[in-house]
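Excluded from the complex is one protein chain; the other protein chains are retained at their positions.
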Amino acid sequence: MAIDKIVPGVAEAVAGIESGMTIMISGFGFAGVPNDLIHGVLDLGVTDLTVISNNAGTGTEGLAALMGSGRVRRIICSYPRSKGSDNFDARYAAGEIELELVPQGTLSERMRAAAAGVGGFYSPTSVGTDLAAGKEVRTIDGRDYVLELPLRADVALVQAQKADRWGNLVYSKAARNFGPVMAMAADLTIVQAKEIVPLGGLDPEAIVTPSVFVDRVVHIDNDREWDI
Amino acid sequence: MAIDKIVPGVAEAVAGIESGMTIMISGFGFAGVPNDLIHGVLDLGVTDLTVISNNAGTGTEGLAALMGSGRVRRIICSYPRSKGSDNFDARYAAGEIELELVPQGTLSERMRAAAAGVGGFYSPTSVGTDLAAGKEVRTIDGRDYVLELPLRADVALVQAQKADRWGNLVYSKAARNFGPVMAMAADLTIVQAKEIVPLGGLDPEAIVTPSVFVDRVVHIDNDREWDI
Amino acid sequence: MSATMTADAFTRLSRRQLAWCAAQAIPDGSYVNLGIGVPTLCANVMPADREIVLHSENGVLGFGPAPAAGEEDRDLINASKEFITMKPGGAYFVHTDAFVMIRGGHLDLALLGAFEVSGQGDLANWTTGDRRFPPGVGGAMDLAVGAKAVWVLTEHTTKKGEPKIVDTCKYPLTAPKVVRKIFTDLAEIDVTPSGLVVRAMVEGLTLPALQALTEPKLTLADDCRVLSAPAA
Partner (left out) sequence: MSATMTADAFTRLSRRQLAWCAAQAIPDGSYVNLGIGVPTLCANVMPADREIVLHSENGVLGFGPAPAAGEEDRDLINASKEFITMKPGGAYFVHTDAFVMIRGGHLDLALLGAFEVSGQGDLANWTTGDRRFPPGVGGAMDLAVGAKAVWVLTEHTTKKGEPKIVDTCKYPLTAPKVVRKIFTDLAEIDVTPSGLVVRAMVEGLTLPALQALTEPKLTLADDCRVLSAPAA
């Protein structure tokens, strides 16, 4: 029997996502955001979500729609505020959303730790700042570090350029960003890919996310211009 | 002025390597070993070296020649003994070489920690075994881990398939192995590449080692069959 | 009762047959690491009607059997440094990522060799402690703690006929309590919370005869099968 991770539509892709879950969402600014999957999650009606993403969305759709929906209890990110992040800004000002601000490198390194089975790591970033408050500080070889813990998720929503039926992925330019590390760090990795290629259609030297990290792939080839 | 990391020959590539240095050498078994650079180091006559490599060499040339030379004080590796590792085996039996045996995943993860500025990390590997002797054990989220420290080197010798003048690299199949992580973890990264391509000749989506990690590249296109 | 006394009543599997038996037990769609030794032989005897994705710690996923003579590529080898081939859908990656897959719990199964396995699933396969020979741990400790399940593939006894399945490992451990299943040249044995359960034995072998070659107490599964494989 053949391995086939391709599902027919967004509904099948996001099936099983439940209220209370922690969801990683790929993207940096407007590049690489899995907008169709995000709206699939909104359509599910689940609430009390924790979202892990670099930004908090701009405009009215995608991540911003999720932030404005009242379904997100908490966001873990490095840079929530941008021109157009009104949905998040309003929820934050009203005290309706919890923010865990994490330095950007720490954010992806914590994801990688979860992906790699690492129990924690000592980071030089944020030492001596408010973001190190309450964290263990340790001097190693003459330099101070803070202890950072793994950041995992129940689900990762990832946008990719091409995928095959095993779930091998390649990305497009700077839209790669957090996709590969989020794909590794979640229990269930769901991908929207602009193109599906036959098995063997991706160069094995150039595959960025090997299939072992991917659970479901949905083909989304529309070129809708999202308000993000 | 143009960035040009390409040097004319092996002698220029290994210039400046000194006695007492720690040297990473890429390769797994006979795949991806920078044999020409190793012999360049032998020709330098430097001694008291610490070598970090997955294996300890087989046959009479390359890593095995280095092991047999008496110039290596210490080797840090995961799997020194193989069919044909006579040079190492003899030095080891005679107590003439110090061995630090490191689990293979810990070996590359420690290199990556050095490359990433991580001060240390908690690993699940080797807990409850002799290889964890003397190491800090810590329980995080109900699981036991040992503290592992970064592994850096003064020099990395790396074999690659293609390079450009900035030092961008791609590899060939399983000859990739430790090359990319060693290239990141050493102060001076020296590469022998089978092919030099013009700048822009490598697909930016498929570059494995971005140029920032590479210091020198030498073109070695001979197809000599090494006794390794 | 000694090994010699029962030697005529049954035939041990060859290494290739042992690998075949283990390979047939791997669920369809699994991601599986093949360790050094007997496990790497499995790549040559995988069931044709399943897609099983093979992983090697030197940075290869989705590899196939050994190449035909003359088709070897020196850049394409497995963890045992044997030549392999690549299947469509396979990928190459840096060694570090190979171990993200291993330690991070992304592989369904690791097949490993063993010097000794205990009745509790303790594994010893990296050193005999003999100072005359360098030890070699390779990826064994990472695989033992990182894969979702660990099966051991090994001869049932040492060359001297002594049990390799023991009450307590006398060699230094690779990892405690990790082995779930043992394939030997005589039997398929599950390591369960209530002890070792024999799921299959080679034709002609009896439980007492197998027990004589095994230290921990064995229990016969109700549906114990005959362990057999095509002639190599």
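Per-chain numbering from 1; labels A, B and C assigned in written order.
Just so we're on the same page, a residue touches a chain if its C-beta (ideal position, glycine included) is under 8 Å from a C-beta of that chain, and two chains touch if they have at least 3 such contacts.
This is a predicted model, so every value here is computed, not measured.
Listed by label, the shown chains that the missing chain touches in the whole complex are A, B. The missing chain, though absent from the display, is touched by one residue of A:Ala2, A:Ala15, A:Leu101 or A:Val137; that residue is A:Leu101. Remark: the omitted chain is touched by one listed residue; of B:Ile140, B:Leu188 or B:Ile207 this is B:Ile207.
The omitted chain makes contact with subunit B at the following residues, 1-3, 112, 114-118, 164-166, 168, 184, 198-200, 202, 204-205, 207, 210-213.
Mapped onto subunit A, the footprint of the missing chain covers residues 28-32, 54, 56, 78-82, 85, 88-89, 92-93, 99, 101-106, 108-109, 111-112, 123-131, 171-181, 208.
We adopt the following convention: only the chains that are shown with their structure count from here on.
Farthest from subunit C, judged by the mean position of CA atoms in each chain, is A. Measuring from the averaged C-alpha position of subunit A to that of subunit B gives a distance of 33 Å. Between subunit A and subunit C the centroid-to-centroid distance comes to 37 Å (mean Cα coordinates, whole Å).
Chain contacts: subunit C has residues 86, 92-93, 99, 103, 145-146 touching two or more partner chains. The multi-chain contact residues of subunit A, meaning those touching 2 or more other chains, are 116-118, 204-205.
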